[in-house]
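What you see is the complex with one protein chain gone and the rest in place.
Chain nomenclature is as follows: A and B, assigned in order of appearance, with residue numbering initiated at 1 for each chain independently.
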Amino acid sequence: MSGATDVSETAEAGRTLTVTVRKRLSAAFTLDVSCSAPPGITIIFGESGSGKSTLLRTVAGLIEPDAGHIAIGERRLYNSAAAEHVPAGQRRIGYVFQHLALFPHMSVAANIEYGLAHLPADQRRARAQAVAESFRIAHVLSRLPAAISGGERQRVALARSLVTDPVVLLLDEPLTALDHATASRIIDDLRAWNAAHGIPILYVTHTHREAFALGDRLVFLDGGRVVATGTPHEILDSPASEPLARLAGFENLFDGVIVARRPDAGTMRCRLTGPGPGAGVEIEAPLAHGEPGDRVRLAIRAGDILVAVEQPRGLSARNILRGQLVSLTREGPTIHAVVDAGARFQVDLTPGARDDLRLGAGDHVWLIIKTHSFRIVSS
Amino acid sequence: MDWTAIGLSVRLAALVSVLLLVIALPIAYWLTFKRRRWTFLAEAVVALPLVLPPTVLGFYVLLAIGSRSPIGRLWTAWTGHGLAFTFQALVIASLVYSLPFAVQPISAAFARIDSSLLEASAMLGASSWRTFVRITLPLAKEGILAAAVLSFAHTLGEFGVVLMVGGNLPGVTRTISIAIYDQVQAFEYQAANQTALLLLVFSFLVLAAVYALQRRPWSVSPL
Partner (left out) sequence: MTYVRIAALAVLVFAAVASAQPPPPALAVAAASDLQSVMPALASRFERETSGRVTLTFGSSGNFFSQIQNGAPFDLFFSADVDYPRRLEAAGLTEPGTLQPYAIGRLVLYASKASGLDLGRGLAVLTDARVRRIAIANPEHAPYGRAAVAALTHERLYDQVRARLVLGENVSQAAQFVQSGNAQAGLLALSLALAPALRASGTYVDVPAAFYPAIEQAAVVIRASSRKDAARQFLTFLGRPEIVQLLKDAGFLPPRPAAAAR
């Protein structure tokens, strides 16, 4: 059976995208990345300005790097040592642009058929029809891009790139302009297609939701460099360092001092210290290296904190903190609450929760936090 | 009404605008998409006819094609008569004089095209030529039309260069603007008025048509 595994591994290696590039864009920014993407969806994650789009464009061939090499399996697309640079149009790479770049003067059908010019007309039409059906846009084939909905436009962009049977697919924040429901459906379509075809897909995003929904693997970019690779869960849920924690969107970061260690329970007590109001609440956090008196940094997601309006009893959570609601602000579907419980905690709630509990600024509340919701991060 | 002069002017303007499209498209393409550090110098050269007095242009064109110049002598050897003071000389002078009116609207239209469209075309395997024909040109339609119409209207109204290079020969180089000048000098004011009015109305209609087709205000101007 190892023979079979070897064959499938070799097959996979033959389709894996490997990228090592260096590109200086300005005095302040240099892209310096080395990563690989096997068949499947690899999330390229990072804030704006971290180099995600630049990375994508070097893979596409729209930007020539200063040095490095790019290959799909054995097939080299770029090699600075041998001065090889396959032009973008010959790489057989599909690219879905951030703003889709649908040709506004051509019908949906013409857009989709654009990359199939080398085929006879009837084959072009047949393939376009097939891919349009699989993306559920066959009913708008004769319309112009301006005359269809945002979700339909997005699917046209995908269909246009995928109908050419690319060996790699690149997507640059494709779902930012869409509402959740539409985006979710497209994510499902993409995953279905991915399951059927098995090519490396690089998906650039800065939203957690998409990363978790789509990604088998995640490459985290910051300042033009790869700061972490792994699964979305590994990187975004358990950030190993503070910069990563910040980037991964942990809203609460505290200074603390280890008060006592409880190795048998696997926890330790810490006192949250530091400047700012209320430097004196003790909490229970997962056990980490260090002795009492050592300084630590603790991170916790706003969405991991529960709020109660009565003192809770009989709960498994180890941290029950009394505090006062300082402010409530709404941001889209989320309510951001700031609670002073000896330290300032940002807590995320649903509007429904706020209404049911009749929460308002000044209310006395209890915060409920599981031990393992706290993450110890190194600075 | 000097119909000969009108016919001559219309023929000149039509020929010049067609030729200018052929010349201006590659120039505009190069100025927009193949920019080098020194492209600004080329832009200045193209724009020169906008600021130079027609007499300066006429002078240099005459120098370049006159019977004592290499081009003039070649032409004489080939056809048996001189190049200056012919209809062809007017065409050449007009090509120079109206060049910026053709290049700039096209160049501006090219520059307005979202570069991601051109990149998308490249990613889908299209060659530079195919991208140019199927994406760039159709999306620059307005600018190309404006270029044709502006060069036509501008050539129609030329005076100084035509006078210097053409020599005001009736039926050959006496364009409508020169005919008006002659009529005024001969005190034929009514005839001059009629001809001038015709030119005014025609130019106005042409410009109105161009601006009617534009979606943005003043998006078509020679500067």
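Heads up, the rule we're going with is that contacts are C-beta pairs under 8 Å (C-beta built on N, C-alpha and C of every residue); 3 or more make two chains touch, one makes a residue touch a chain.
The model shown is predicted, which means the values in this text are computed figures rather than measured ones.
**Student:** Tell me the shown chains the invisible chain touches, ordered by label.
**Tutor:** Looking at the complete complex, the unshown chain comes into contact with B.
**Student:** In the full complex, which residues of chain B touch the absent chain?
**Tutor:** 11, 15, 18-19, 22, 25-26, 62, 66-68, 72, 81-82, 84-88, 91, 129, 133, 167-172, 174, 182, 184-187
Here, only the chains that are shown with their structure count from here on.
**Student:** Report the inter-centroid distance (CA atoms only) between chain A and chain B in whole Å.
**Tutor:** Whole-Å distance between the two chain centres: 54.
**Student:** Enumerate the contact residues on chain B facing chain A in the complex.
**Tutor:** 114, 116-117, 119-127, 130, 134-135, 138-139
**Student:** Using the touch definition up top, name the residues of chain A that touch chain B in the complex.
**Tutor:** 60, 62, 87-90, 92-95, 97-99, 101, 103-105, 114-115, 117-118, 160-161, 164
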